[in-house]
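Before anything else, here's the structure in question.
Note that this complex is displayed minus one protein chain, with the remaining chains in position.
The chains carry the letters A and B, assigned in the order they are written, with residues numbered from 1 in each.
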Amino acid sequence: MSTRAMNLIHNDQLFPADPVMRGIARRLHAEVRGLPIISPHGHTQAAWFADNQPFPDPAKLFVQPDHYIFRMLYSQGIALEDLEIGVGELKDPRRVWRIFAENYYLFRGTPTRMWLDYAFQELFGLEERLSGATADLYFDVISERLRTPEFRPRALYDRFHIEVLATTDSPLDSLADHQAIRDSGWKARIIPAFRPDSVVDPDFAGFEKNVAKLGQIAGEDTGSWQGYIRALEKTRARFKALGCTATDHGHPTALTVDLPAADAARVFETVLSGRAAERQKELFRAQMLTEMARMSVEDGLVMQLHPGAYRNHNRKMYERYGRDVGADIPVATDYVHALHPLLARFGNEKNFTLILFTLDETTYTRELAPLAGH
Amino acid sequence: MSTRAMNLIHNDQLFPADPVMRGIARRLHAEVRGLPIISPHGHTQAAWFADNQPFPDPAKLFVQPDHYIFRMLYSQGIALEDLEIGVGELKDPRRVWRIFAENYYLFRGTPTRMWLDYAFQELFGLEERLSGATADLYFDVISERLRTPEFRPRALYDRFHIEVLATTDSPLDSLADHQAIRDSGWKARIIPAFRPDSVVDPDFAGFEKNVAKLGQIAGEDTGSWQGYIRALEKTRARFKALGCTATDHGHPTALTVDLPAADAARVFETVLSGRAAERQKELFRAQMLTEMARMSVEDGLVMQLHPGAYRNHNRKMYERYGRDVGADIPVATDYVHALHPLLARFGNEKNFTLILFTLDETTYTRELAPLAGH
Partner (left out) sequence: MSTRAMNLIHNDQLFPADPVMRGIARRLHAEVRGLPIISPHGHTQAAWFADNQPFPDPAKLFVQPDHYIFRMLYSQGIALEDLEIGVGELKDPRRVWRIFAENYYLFRGTPTRMWLDYAFQELFGLEERLSGATADLYFDVISERLRTPEFRPRALYDRFHIEVLATTDSPLDSLADHQAIRDSGWKARIIPAFRPDSVVDPDFAGFEKNVAKLGQIAGEDTGSWQGYIRALEKTRARFKALGCTATDHGHPTALTVDLPAADAARVFETVLSGRAAERQKELFRAQMLTEMARMSVEDGLVMQLHPGAYRNHNRKMYERYGRDVGADIPVATDYVHALHPLLARFGNEKNFTLILFTLDETTYTRELAPLAGH
């Protein structure tokens, strides 16, 4: 990283305002800023690195996939249609970019602007703030750079000094891209993470079909509880063979239960029938966390849990654009009662590591730190 | 405001202790301190400005209506009878004032003392702290000033550089005072806010009678759901005609529902019969928030919601002194599940603005900021 005078970002960005504290922050930051990146949750796609094609234009790269950007614009009255959200091929990326640029002032003080300004300056060498006046300059400069070899995904992987990068993958994914990266001989450690939401959450769109497809891929009859469990175990093994070290679970709550096998099988049949009540769906998700913990004890995959988001809160946006468009809203989350059944069963196992994420800041000192003593 | 040496308040009051931060705070404060006041929630009465009569004596003005003051004294063993709380005409205001003055030390470090000291110094020119020793001095100085023309309500409105002041008014209020202000030709913008708690909350004292009176005023039969809704719509229009720009709703929780009209009508009949269970009263309040949102979409009034207080928690005080005597205690409050029905219906309407207040600080980052993207 350069040490020249900066225009878009301040060298002391996010450091304390107090000079003594700031001095300490600078010293600590200097010690770690050169370290390699180990990213267990990379929000990237293996296909980028398998294909190593150039990234698309600025609008497709920065605006379309980033719900922090388009929700802010939407909340100020800009139509998502004008931003071409949800569209495969952008008809007029420069127009989308201009709308974004004209409204960039809205992001003042947000993390979104901090990291965008950082990228604009450090990666693309831009020095004047994005605005209506600089929209075309930005569009042209970024477009041009993206076509150079230095901005291909693999080149960026090296430039960013990444040591490990975990993608997040569905059990229904063939992992062909991961295989292709391996086969290419490129020396990089890009590994999958096992994210089974689509086949363990009855509220996930297409749940029943997903479970059937899981069975086909794994060569098991997922119409039965035993076959379903075996299919999951085999899929985890398939992920592990390609370097996977962890699973990742997005649940509405952290609820777990530890049902007798016969009861678990019955709940599975109910949710698979598509006639389960809300309560039974939650019970199934709760049982599946305990099943996943048991598999982790057996296969050694670290278990990651992301509870506490009310998914797809904006019903109209969900109906029009589907999931993951930024309408997941955090709610107050209990871990202590919720995780008791799982921890009572596996919490003292030496071969079990559970990483808890939270969107509810009040839980850090009250629940998460004390629970860490298990 | 003066810049002379201050005795009761510090020029840097509430600013950071750190000198660098303090310098920034001073600079920011200097930029805004001269701006006019736009008060959407003024805790004032239109009658003050309609009549423009002098404010009463110090005890009646500062002690009797301020539950932050008398609850503190009460918690330390002082009888509310001695403070003449709930009394129309004070028998011995100087005695009440002396009790307050002798116990003023109890308010050290509280916001109450900060703003009282500010008023004592800046408005009344007092320079020695209020105490038993200065009680009579304060009483005499304040009493004398309150009789001068400069301390009449309209003069203070001008002095405080107010641009807009919204009072909070019941749908049962004739708004005659607001009309009188308009008719007087005085150039000030004092507007009503529509606060319908007394006619939408079945737990509000006199609810059934209030609903009947609403019907009389609006010329509608509020014995039926349709008539009740029409009466509310007409009352909102009456408020709007006098400048009202917003509604204001005090609810125990933020719960909303979006019932079919026939179900809503049934719940209305039940609560009006006085035989509703707790659950049905809450359901009615929940439905009324959605009705109010619908009306806001139609008439453009901004909707303000204050949920999360357990009202009248001190039962003995409530039985003796009624509501609003400071026994409203904040509780943990959910917005995400609670508001989903209302937002699913109206959250994407361009003509709808919902302002959420909170007494639960944990909700700012967890729930309110993410919800703002609607």
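Please note the rule applied: a contact is a pair of C-beta atoms (placed from the backbone, for glycine too) under 8 Å apart; a residue touches a chain by one contact, two chains touch by 3 or more.
Nothing here was measured: the structure is a model prediction, and the numbers come from that model.
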item	value
Option touching the unshown chain, where A:51, A:66 or A:334 are the choices	A:334
Selected from B:327, B:343, B:356 or B:371 as touching the chain missing from the view	B:327
Positions on chain B where the hidden chain makes contact	17-19, 71-72, 74-75, 77, 310, 313-317, 326-332, 359-362
Hidden partner chain, residues of chain A it touches	18, 20-21, 24, 332, 334, 336-337, 340, 343-344, 347-348, 350, 362, 365-367, 370-374
